[in-house]
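Only one protein chain is missing; all other protein chains are in place.
Take a look at chain A:
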């Protein structure tokens, strides 16, 4: 089971909302709600290509939504989720900041901000470990080369 950043949508739901979106698209421009529902499922997909597509839809929605419209908060929140999943942490934090400007003290946004920072730190530690491993490997290769040269 999961939390906000690691909860995945099931395949059948993703398909259901994709179907609705495509049906509306055939008859013109899909409604904002349909687009949002589809995007919300996409950012919860296991496939990063889906997440990217969801982020793109949300970016389009947020662009055409003025600050006064209350839907803006929803788009900003899921843009933060989507970007965090893509490990675009700086962008994710930027969206959370915009949301907190609209609603200072929103605890749900603050919690997500914490989760993103935690995920960012754990990735950084892994990154150091991989880089460290790389250095060790390079050292081993140099050592091997030297021993071969001696022979």
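The rule is simple: a residue touches a chain if its C-beta (ideal position, glycine included) is under 8 Å from a C-beta of that chain, and two chains touch if they have at least 3 such contacts; residues count from 1.
What we mean here is this: contacts and distances are computed from a predicted model.
Student: Could you check which of "Ras-related protein Rab-14", "RNA-splicing ligase RtcB homolog", "S-formylglutathione hydrolase" or "COP9 signalosome complex subunit 3" matches the UniProt name for the chain that's left out?
Tutor: "Ras-related protein Rab-14"
Student: Sort through A:57, A:78 or A:95 and give me the one touching the missing partner chain.
Tutor: Of these options, the touching residue for the absent chain is A:78.
Student: State which residues belonging to chain A touch the missing partner chain.
Tutor: Per the touch rule, chain A residues meeting the hidden chain are 1-4, 7, 9-10, 13, 17, 33, 36-37, 40-41, 71, 73-74, 77-78, 103, 106-109, 111.
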